[in-house]
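Not every chain of the complex is shown here; the ones you see sit where they belong.
In order of appearance the chains are A, B and C, and numbering begins at 1 in each one.
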Amino acid sequence: MLLHLSTWHDVEAYLDRSRGIILPIGSTEQHGPTGLIGTDAICADAIARRVGEIADAIVAPPIQVGMALHHTAFPGSISLRPSTMILMIRDYLTSLAKAGFRKFFFINGHGGNVATLKAAFSETYAHLADIGIPESHLVHCQVSNWYMCSSVYQLAKQLYGDQEGSHATPSEVALTQYLYPESIKHTLLDEGVSRDRQIYGSIDFRRRYPDGRMGSNPALATPEHGQQFYELAVKDLTDAYLKFLAAA
Amino acid sequence: MLLHLSTWHDVEAYLDRSRGIILPIGSTEQHGPTGLIGTDAICADAIARRVGEIADAIVAPPIQVGMALHHTAFPGSISLRPSTMILMIRDYLTSLAKAGFRKFFFINGHGGNVATLKAAFSETYAHLADIGIPESHLVHCQVSNWYMCSSVYQLAKQLYGDQEGSHATPSEVALTQYLYPESIKHTLLDEGVSRDRQIYGSIDFRRRYPDGRMGSNPALATPEHGQQFYELAVKDLTDAYLKFLAAA
Amino acid sequence: MLLHLSTWHDVEAYLDRSRGIILPIGSTEQHGPTGLIGTDAICADAIARRVGEIADAIVAPPIQVGMALHHTAFPGSISLRPSTMILMIRDYLTSLAKAGFRKFFFINGHGGNVATLKAAFSETYAHLADIGIPESHLVHCQVSNWYMCSSVYQLAKQLYGDQEGSHATPSEVALTQYLYPESIKHTLLDEGVSRDRQIYGSIDFRRRYPDGRMGSNPALATPEHGQQFYELAVKDLTDAYLKFLAAA
């Protein structure tokens, strides 16, 4: 059930049977010479929609822009500052908590969001108590990264070994290829790619990773791989969501 | 050209020929008993994509959540506070301005966004100067509401007269019906609908407009109307964008 | 009844009979070669005082500095950032709402304030609910621009036609001439004046409107006109205030 295709009556009825909501969150940032700028939101959103169908959960519209300051030396990247993102997440969750939602399950497509999301959860728990939301102590938030699902991780390892890298990875590129086959890009990639893993500021990032990739070889990606990743992630995250929903 | 389906190389190449970008912005809020919660983002995004195609402009992913505090007494609505939204817009534009964009054209689907967007533009102009963005005085922002295009406005008047109302209007509902025919909702609407136009806080709003509509009769909407609105808005906003882009 | 010339006992007694307050708001900004920097606050304050007398309403001291970032490339202009102004307005209204005021009627002299004021109202409604002000849903805010009163607008049209322009207008200059005849300034104005209406950042503004006027010919102003504008605005805004006060 997609929030944006529902009416408020639909949501009211949904709240009678569930207090959970799935929030896909991505980023709008460079993904190397061949990766789509929307990769992280595209992946998170597609997986979240399918999880929502299977688990009968409402799915919020994707958060398209997250914390990607380190990518902003590449054109097309858009980032919130962490301090802004904390306020944004707090506002989202406050709106939804006032309506009765209590279990917030973020399906995340971007590693750079995790720290700020977790900070935002802490900020929000305190805020909801401060403004006197009833039973605010029942508000639980969780972030699950689709690419960290153990089945996904293992498949990536098996398919790509250390060419999976850590940004603009073949696994995420494969997933976008499956979802947007008409947008598959082919470019000759530089042979050598930095094996570094450090992330600091944006200028440093571009110096360190000149074409935007971090140790990855996205040329290995195929739409068929993408479908496999999609199905594995959906399965794992459906289980994770249901477990989260059921937990005290 | 959709930003999220582009690579950073694509954006780099685009910046060689244009400094403009289109940003669709909607809201996630109740739209009466039959209107979709995502109505405003859906409309803005669809129109923006087509404008982008015609005008060869890059189109950012839609901003799905805006300033809808007054709708938050209806479940499913999500809102930023104005102070948060100002920071969010500032961060978006700062990222893009650093990359070289200078002309920001917002296609907006929600009246409640306008004041905060304008405030955000003022905040951003000053901020970009403060942080020393080169030629920051060339940064121009404009917000155009698709439902205020004169052709759109006239057609709504002609088709619906004063039953167009001012929230959950048949025109916006028609547009979503055209775009998502499978999500058309039918509910018996209350006969009497408030002719009030005042908007204050969320509790007051729900008391004043019990089913969420403001003077509108969305039962008049049809997908065919929606297509007409879409085409008119696309035409007017393409012209508006090109004029904005060309202006000193 | 002027708040600053009252005691708290006077205010306590007033609150027994009314929950309304009038807040004049202006700006401290350039008004072309002959317009006073305080024009907007002077006009708003004078009109508000008289409305308060007629309507038996308490009138707050004028807000002298508003959102005028676009004027700050001209010396003497002072502006708040929108984000600051939102906090300022929120603090004002919170103080007054705690004391029992519920109807806030802003008489505004500066177009640049409107967007930020409206954003501030939204922010404040939510804030007052969050901090648990009793019956916070009864808090209503309205901004009325004296220069947009229909009688004022028509007179300006009739007297000045399109030489009214949109900044440093003869109508507002006339009003200050009526109020401060000893401060009437005469300067030879440039013949050509930009017919542009766009407002972006401050540097751009000064480039676009080199002497600060926007399409106006303030040389047409006379103190007698000013008196007429004053009387029309007072009449219209008294009606508007009383209607606002009476409305549910």
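The rule we apply is simple: a contact is a pair of C-beta atoms (placed from the backbone, for glycine too) under 8 Å apart; a residue touches a chain by one contact, two chains touch by 3 or more.
The structure presented is a predicted model; accordingly, all values stated were derived computationally and were not measured.
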With 3 chains in place and all of them the same protein, how many does the whole complex in this file have? 6
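The rule is simple: only the chains that are shown with their structure count from here on.
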Taking each chain's centre as the mean of its C-alpha atoms, which one ends up farthest from the centre of chain B? C
So what's the Cα centroid distance for chain B and chain C, whole Å? 29
Do you know which chain B residues sit against two or more other chains? 72, 81, 83, 87
Sites on chain C touched by chain B in the complex: 67, 69-70, 72, 81-83, 86-87, 112, 114-123, 125-126, 128-129, 136-141, 198, 200-204, 207, 247
Sort out for me which residues of chain A touch chain B in the complex. 2-12, 15, 28, 30-38, 41-42, 60-65, 72, 74-81, 83-84, 87-88, 90-92, 95-96, 98-100, 180, 183, 185, 187, 212
